[in-house]
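Of the protein chains in this complex, all but one are displayed in their positions.
Read from first to last, the chains carry the letters A, B and C; within each, the first residue is number 1.
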């Protein structure tokens, strides 16, 4: 299990290569890459503020829960902060397991929970001004469906 | 939408880079990489036989269904055939969408259906001999849950 | 009519592919073609002994026993597919 919270971009191919290097026990690797999306040209840039220390702590806790719920061989999360423009990568979640369902479900779980539990706040700049983005009800719902 | 059925390996980083190059409309990319797994040293190698022509046709049909069901920006499937050893990559499924749920769910759908609809047959070599692998009930069930 | 065999159906019949220029008498669908092929005996009888284990395609689409066939078709027989991922 490995978590990085960083300003710098990450290389998806390199991260994947390191993740599976020398492993023959892995049957499936699920990856999710979140990117900044230009909504009909509205978002010119966004800045992700985070709470250093708490961010790593919360992501560690979420990753530990994923490992408790699914039989995972490995798990990696990278989350960026700072100013980002459309097309920039924001987050990488990567899970490896013997079976594809475990890899896919845990990856989905991690990204849903990151969205509601990791202390990041999004400040969006657009043509009409800048604002702090409000939390969405739908994200809470997406995370809630993993409750049991 | 792009489908490749090939003997050669693929480069996950390069495929991802090409997939998102110049795009700012994508909010999330989901990837799944299937690899040959050594089950406690049992599988020494496997050979994937396929039905050239029908394979491409069936994967095209599955990808078209994914695009009809989810709002996808792009979709890519690579499936290998031939002799493979533990650690080798077998399949890549990649989906891009504005929203993470669409990317994640369609990727999961594609890999579940590939397993039951794409005409591949697995011949496994192990210490105790070689055999054609029989289809699993659980794969049918995994695919069935996408029926509506 | 081209007939293809995959996986252990290829092993048992000893054939990857064969050409059957005309539809055999009385054969109008996949099920009847299987009866006719099994009637050859030997490896063919063996390959089609348990029909629950045999799947078919007509012109590269999955087919059922009652799927009609014509002289120019490409027919394939194979076991249930077993994909490549765990």
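In this section, a contact is a pair of C-beta atoms (placed from the backbone, for glycine too) under 8 Å apart; a residue touches a chain by one contact, two chains touch by 3 or more.
Computed from a prediction, not measured in an experiment: that's the story for all the values here.
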Which residue from B:2, B:47 or B:98 sits in contact with the chain not drawn here?
-> B:98
Touch with the omitted chain, as defined above, among A:1, A:14, A:54 or A:71 = A:54
Residues of chain A in contact with the chain not shown | 34, 37, 48-49, 51, 53-54, 57-58, 79-80, 90-91, 111, 114-123, 132-136, 139
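Note that only the chains that are shown with their structure count from here on.
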Rounded to the nearest whole Å, what is the centre-to-centre distance of chain A and chain C, using the mean of the C-alpha atoms as each centre?
-> 48
Gap in Å, rounded to a whole number, between the CA centres of chain C and chain B = 26
Can you check how far apart chain A and chain B are, centre to centre, with Cα atoms defining each centre and the answer in Å?
-> 23
Considering chain A alone, which of its residues make contact with at least two other chains?
-> 27-28, 98, 100
Contacts with two or more other chains, residues of chain C listed in rising order | 85-86
